[in-house]
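The complex appears here without one of its protein chains, the remainder shown in place.
Right after this comes subunit A.
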Amino acid sequence: LRKNVEDFTGPRERSDLGFVTFDITADILNGKNAFPAIFDWNVKQLFLYLSAEYSTKNNALNQVVLWDKIMLRGDNPRLSLKDMKSKYFFFDDGNGLKGNRNITLTLSWNVVPNAGILPLVTGSGHVSVPFPDTYETTKSY
């Protein structure tokens, strides 16, 4: 599971807005994440999501889902996404993104069975991303 990112921040009113682009390479089916048979007879779909977790002065814990995807049983279990932009706006509750050195991006998924328990699983790979100290005013997104 690998992610590479590039990023910059922009102020919007009074909250920081972060922009992240990422690549995701994941092979859900085979071994690397120790889930060789994740798509068994009782799994209807996986709800995958990439979330950014970080701390700020305002809030001890922040989690923002940047991107998600539904993978139905029968879909290609290998993900190879490059240069993806986040699906949802990465707003902070305040100005905690500027200069924040430690934003952790993790890929997780919700296993939705045909019937039964709904577990939430976190992937084993995660990437730490630092945001720059200044706001970007020239790049268009």
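The definition used in the following text is that a contact is a pair of C-beta atoms (placed from the backbone, for glycine too) under 8 Å apart; a residue touches a chain by one contact, two chains touch by 3 or more; residues count from 1.
The working rule: contacts and distances are computed from a predicted model.
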item: Name of the absent chain as recorded in UniProt (options "Signal peptidase complex catalytic subunit SEC11", "2-oxoisovalerate dehydrogenase subunit beta, mitochondrial", "DNA-directed RNA polymerase III subunit RPC9" or "Very-long-chain enoyl-CoA reductase"); value: "Signal peptidase complex catalytic subunit SEC11"
item: From A:V64, A:I103 or A:V129, residue that would touch the chain that is not displayed; value: A:V64
item: Residues from subunit A at the interface with the omitted partner, ascending; value: 44-45, 47, 49, 51, 53, 58-65, 68, 70, 72, 88, 91, 93, 108, 110, 112-118, 120
